[in-house]
Structure formats: structure tokens, C-alpha cells
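Handing you this structure, nothing more for now.
Note that one protein chain is taken out, while the other chains of the complex remain in position.
Coming up: subunit A.
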Amino acid sequence: MILSRLSRLLSANDGARLTGYVRWSLAYCIAQGVTLALAAPIVGALLEGETARAAAWLVPLLIGTTVTWQLQYTSVRGGFEIALALLDTLRHRIGEHVVALPLGWFTPANVGRLSVTLGQGVMDILGLPAHQLTPLMRAVVTPAVLIVTLALYDGHMALAAAIVTPALAATYWWAGRLGRSVDSSAHAATAEAGERMVEFAQSQLILRAFGCGDHGHAAFDRALVTQNRAKRRQLWVVLPPLLANSWVAQLSFLSLMACATALALEDSEPHRIAMLVAMLVLVNRIVEPLTEVAIYSAGIRMASAHIDAVETILAARALPVPTVPAPPPTRCDIAFHKVSFAYSPDLPVLDGLDLTLPACTTTGLVGASGAGKSTILRLIARFWDPDEGSIQIGGVELHRLDRADLMSLIAPVFQETYLFSGTLRDNVLLGRPDASEAELREAAGLSRLDDVVVRLPAGWDSPVGEGGTLLSGGERQRVAVARALLKGAPILLFDEATGALDPESQAAVADGLRRLHGRATMLVISHQLETLSHVDRIAVLDRGRVVEEGTHDELVALGGRYVEFRNARAAAEGWSLPTRREPARNRPG
């Protein structure tokens, strides 16, 4: 039931408030029904010419009206409070849940759904109590009350009115069933199209460079057309029951009119005739709200689809959190013990990996792409849990650590640098929001970000653009390195952190990192073996296992995989573009 689902999204306190709100609304609907029912005796008395009796009935009408007003006011206020409570809770709750999900959850489809849900979705859920539930209640409860009071006046008329309800219920049910059948496909098509729109905007450079500028790529237009078709199908399916609902309701009015006519024609007693006519006044109050039932139910269905989406997101399993977290380790050595991991079951990435990174040493990781280097880094950051084996920092299993403790230990720089729109300063301060200006400058100096700051017109306050697109690849990498250094974590993880830098800056950053040597446990992944020349140890990775390990000199002496790698690298370095001139083979100096 939609109410209990709503209440589950709220805190216990607000949940109780929701129940209270529903009670007030119910009382309001009943009071309204009872008050409206008083129209019959008043109109009846008037038609009979008994003005005094009609006037006497005005007193209960006045009381009923005042009570209804009061209840309506209370109910509306309550609805608004519920809406605010939902607004307060929902977005934060989902955001906090999502941040604890494993990285694999963030597929384009899920991100698209998340964005819709947190934007318009939340707004639709918000309006549900006040804009859908109460009107629906009013459309059902008030007529029901009127039918009951009708029975007090005339059994036949009440029966005739009651007979209509099953037909209405049937069209209501029909509308819901048909609606649900097409809603899910329309939702899916909308989410897909939304995702394509984001992709379209983000891929403009490549789309235009390849001449797909005019219309975007085929899949984009296809998504638009599919969304359009799904909506049209939804229209053809949803419109008929909606129309049928109002037909049935309106026709029921006519049947009651006919019923009253037939009864009145048989009778000759003026009192009875007056009463029958007066009852027709009520009949319209029964029929009209019922015509709206299907409309509200459509609104509720739409909002409940958003609730579905919220529930799906909240049901996604986060990485398990320890109930009693282990105390944060004091040493910062990292140990992989027989770790196996696969992103998809058929493609193992790590296969029984053993690797130890002694505290306060620098280890280089070498291996072909797909060998599992980045995966090792991500597992240390606990973006996933290994399928088998254990990973420990300072002898404590990662999954026994509190997330915050773990995150305070590590500062990773990822291969794909991501910056948030905001200023250069914002992005670096993400590492440690309370860092002093001096610390900020030190990190900028070590990462060579200071060069960028000087070059940009607004310096530290220059905007970086969405995803950092206003900066070049190399500039972004410097920001990411500065961010990591500023954090001052005892474990630093670099995944191709300087790949996009020019040699001069690369050398300077490498120099900066060397200064941290002995102060932090560092893991450096690099394709450029020269950046690893100064590290304490190098581990060579192949097919998810460490095949060689040792210092640079030891590995060179070994003459194995590492040397093969170096030779390939040397070939790449020595390789020059084929030209129609005599190629230069030798390096200067």
C-alpha cells in the first residue's frame, strides 16, 4: 500500500505524522459528506414551501460547514509538512546510500535513473499526499458518505447510486492495470533517452570531429523516437479507460435521474416528490468526484513508479559495514593474500594475488594493460571487495575497518581524473577542507599546480568547468595530485598520475614525490618505467598475479619479464615516426 511505502521513506517521527495526516484528511472527507447531505432536507422543505423548516435545518448546516473548514485547513497544513519532511529526508538519504555502493553500481543506466529520481522524481513523490492521496480520498469517501445518507432518505435511490460503484471500481481497476503495463516501458524509454541526452552533450567534441554533428549519432535519435513511441502507446492505452471512467460516472447520474423520475411519477404525495428531487442535488455530488478517480489514480501510479525507483536504489546492496569496526591500524603496510577478483564472472582479473607493500616504502606496479594494476588500487580503496582472499592494512582486514577510517588512510589519484565544477581551490581543498593556505601552496608546489595557478587569469579561483573540462589533461592531473598530497594520508596511490604531463613537469612531480619517500606508503602504477627508477620495489604483474618482485637492479639482473618490458618500452622510446626522411635513431646527449 502506497501509504506504508511512503512512511518507510520517512523517519519514524515523520511516519507517525503521516498517519496523523491521513486521519485528519479522512475526518475532513467524512465531515464534508455529512454536511453536504444536509442539502436534501433543506431543498426538500423549500420545495414543499416550508421555509421555516428549511431555515431550522440551516443551523446544522452552519455547524457542519465550520467543522469541515477547520478540518480541511488542518489537513492541508499536514500535507505540506509531510511534503517538507519528504524533501528533507529523501535526497540526503539516497545520496548517503549511493555513496556507499560499490563502484560497479554506477553504470550509465543507474546514473541516469538516479538523476531522474533525485530531480523530478522527488518532486512528484513530494506532492503525492497533498495533490493525489487527499483528493482521491475525497473522491471516494465523500460519495460513500452521501450514499449512506441517501439510504436514510430513500432506499431505492441509494441502491441505484450504489449500483454504479462496482462499474466505477471496474474501470478504475482497468485503468490501473492497463496503465501499469505501459508505464514501465515508457519509464524505461524515458530514462534511456535521458541518458542519451547526457551522452549527446558530453560527446559533442567527438561527434563533431567525426561529422555526426547535425543530428548526434544514430542511437541518440533512435532513443528519442523510442521514447516518443512509448509515450504514444501509453496514450492509446491510458486514454480509453480514463474516458470510460468519466462516461460510466456521468451515465450513472442519468440512471439516477431516470430512477427519480420513475419513482416520482408513481407517487402523488408532494413530500415524497420534493424529497426525490432534492436528492438529485446530492446525486451530482456523488457522481462528480467519482469521475476524477481515474485521474488521481494515474497521478498516484506515476508517483509510485518514482517510489519504486527510490526503493530500487535503496535496495542496492552496499558493501558490508562492520557492526563493530576494528580500531584503525597504527602501521600502514598493505598485504594482499591470495586475492582473486573479477568484474564479471567469466573474466578473472586478479587470480590468487599475493603482494606486500611494507610501510613507508614506495612500490611500483608494472604490467600490460588488463593485467590488474588499477584493480589492485581500487581494491585498496575498497571500491569493491575481493571475491576471495584478504587485503589488510597494518594487519587489519579492510572490511573490518570503518569506511571513514579507511578513507582517512588513503589518498588515491586515478587514471581518469575527475574534477567537480567549481574553482581550482575547491577541487584541491576537497583533499582536506580545513587545510591552511600554506599547506595548499605546498601541495601545489609539489604537484607543479603552482604553474597552472600562475597561468590562469583568476588563479586559484579559476573555474574548472564540468568534469574539469576547462583545464587540459595535464592540468587536471596536477589538480588530482595536489588534492591527494594535501590530504596528508599515510598511504598514497598513484594510477598513471602524471601520464598526461610534459616531461619537464613529470620530472618535477616525480621529484616532489621522492621527497615524501619514507613518510608514506606509496603505490605507483606507471607505464613509463623511468618514473619507477627510484622506487624501493617493483612488482611485475601478469594475468592477475605477481610474477616478479624486487628492486630495479635485481629485476634487471633476473632478466625476466621486467627486462622484456623495458625492451618493449625502449623500442617504443627509440621508435620514431616513419617519415620520408632518414629517421633519426639516436637520442641526443
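The working rule: a residue touches a chain if its C-beta (ideal position, glycine included) is under 8 Å from a C-beta of that chain, and two chains touch if they have at least 3 such contacts; residues count from 1.
Criterion: contacts and distances are computed from a predicted model.
Among the names given as "Alpha/beta hydrolase", "ATP synthase subunit a", "Putative ABC transport system permease protein" or "ABC transporter ATP-binding protein", UniProt records the absent chain under the name "ABC transporter ATP-binding protein".
The omitted chain makes contact with just one of the residues A:270, A:322 or A:395: A:270.
Residue in contact with the omitted chain (choice from A:328, A:389 or A:499): A:499.
The hidden chain makes contact, of the residues A:2, A:167, A:281 or A:516, with A:281.
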